[in-house]
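Following this message is one structure expressed as structure tokens.
Left out: one protein chain. Kept in place: all the others.
Presenting subunit A:
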Amino acid sequence: MQKINKNVVLALLSLTSLVFLLFQLYYYKFYLSQKNGAVFSKVRGSQSGQDSTRWHVVRKFLGLIASHNIPVYLIDPLILGLVDKDIEQIKSSPDGPSPECKYFCAPRDFTTFALLDKTWRHEMGLFRTAEKMGFQWLKIINKDPRLDGMNDLSGIEIPLHYIFKLASHAIHLVVFYERSGNYLWHGPLRLKQHMDRKFVPFRKLHFGRYPGAYEKPELLLVSIDDLKVQIPKNPSNFLEEMSHSRFLECRYREARAFFQLYPDDASLDAVEFRKKAKSLLHLAALTLNNLGVKFWLSSGTCLGWYRQCNVIPHSKDVDLGVFIRDYKADIIPAFQKAGLPLKHKFGKVEDSLELSFQGEGDIKLDIFFFYEEDDHIWNGGTQAKSGKKFKYLFPKFTLCWTEFVELKVHVPCETLQYVEANYGPDWKVPVKTWDWKSSPSNVQYNGVWPVDEWDDVIQIY
């Protein structure tokens, strides 16, 4: 009996599965071929391992932009990654025909190019030609952040992204804009309500989740897979930059609201202080960048950026943060060379290091070194006369780019937590009297330096 059951079950199962399988094969083909979009191409690609559609689309696109004299360069991270491996070979044979399609044939949904603004204005003609060539296009515009800081200019939108789609492949063209602070910026990709959300699988785009900031790249004309394209001269640098390029815009609207509540100090002293603070920050940034030391705006300077997009006129100093792992012994001589003598040095590399440099006209540049622990980050403070140590705790943070007084600088991406840790929930209210030992809400008493170390850990000039 058992045996009979087993066979019956077996037969029945086989039958149902056969039917099911047939149905599914049919459905699979029907449903997916109808989509005819990315998914299908991917399936086909993974079967063949090659995708000449992509190569053709890229070639057509390059033809299109060449016919309109629009200089673009390749920033597709996947291709640049491959190119980087063979960079020497590619550089050495700029014109040679390539035996196989190595770069532009890997099956992908899109290829990413960059465009520097300034270089074009009449896009309608381009779109028309593109349409004639069979491209579908999508343009993503948004507010011009370069004018966002100004309260009363409005209605200015600039193109941030273009997508040209042909068959199953799309070209993502990211528009880079030059901004104050000598860097390039690209905007986030945000769809407006009426836009076609299925135009391409937006999620998978390599650029556009966040705005990004980049150095101006040097370009190189190369021929890869028989296509002539411009690429960043140093692809690995570019890729490295890309991995932490996220950019935060200053909160201009909130800053305006702040100034509504607390009108800006327009006195001559304030103007003068801001001017000096700005040039001190520029000098400090130049010095640290030359040394390759990564830094960010900290304490009052960070608060000024976050709250009012400007230097707080009564802050009287400029504060920077540096991870202790980035510490270099050359920092002090480099600043001295730049005309900023060391004013005091507290702590040591192992513990609570803090450097102060004397800027022009009473302005102090403070560099706090930050120590990373498992669940928090901290920096130290030292009271000179008593040798007391203090510790300021911050939640962990990562670094983002921003623009501040015409400078591209880092700030903690999680700025609100950072500012709140430092200044408490009332950071929006300006405070003129500030005691660094007691006012911060994240300060902890951290013992006293042993007296025999004082000469080393408390140096005042």
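The rule we apply is simple: contacts are C-beta pairs under 8 Å (C-beta built on N, C-alpha and C of every residue); 3 or more make two chains touch, one makes a residue touch a chain; residues count from 1.
Heads up, the rule we're going with is that contacts and distances are computed from a predicted model.
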| item | value |
| --- | --- |
| Chain not present in the shown complex, as UniProt names it (candidates "Protein O-linked-mannose beta-1,2-N-acetylglucosaminyltransferase", "Translation initiation factor eIF2B subunit gamma", "Mitochondrial ribosomal protein S22" or "ER membrane protein complex subunit 2") | "Protein O-linked-mannose beta-1,2-N-acetylglucosaminyltransferase" |
| Absent-chain contact - pick from A:Val271, A:Leu286 or A:Ala384 | A:Val271 |
| Residue of A:Asn7, A:Gln89 or A:Ser386 in touch with the missing chain, whole complex considered | A:Asn7 |
| Omitted-chain contact residue, chosen from A:Lys132, A:Arg203 or A:Lys385 | A:Arg203 |
| Contact residue for the chain not shown (choose from A:Pro71, A:Gly125, A:Pro341 or A:Gly361) | A:Gly125 |
| Chain not shown, touching residues in subunit A | 1-11, 13-14, 17-18, 20-21, 24-25, 27-28, 31-32, 35, 38-39, 43, 118, 121-122, 124-125, 142, 144, 146-147, 149-156, 178-182, 189-194, 197-198, 201-204, 208-209, 266, 268, 271, 274-275, 406 |
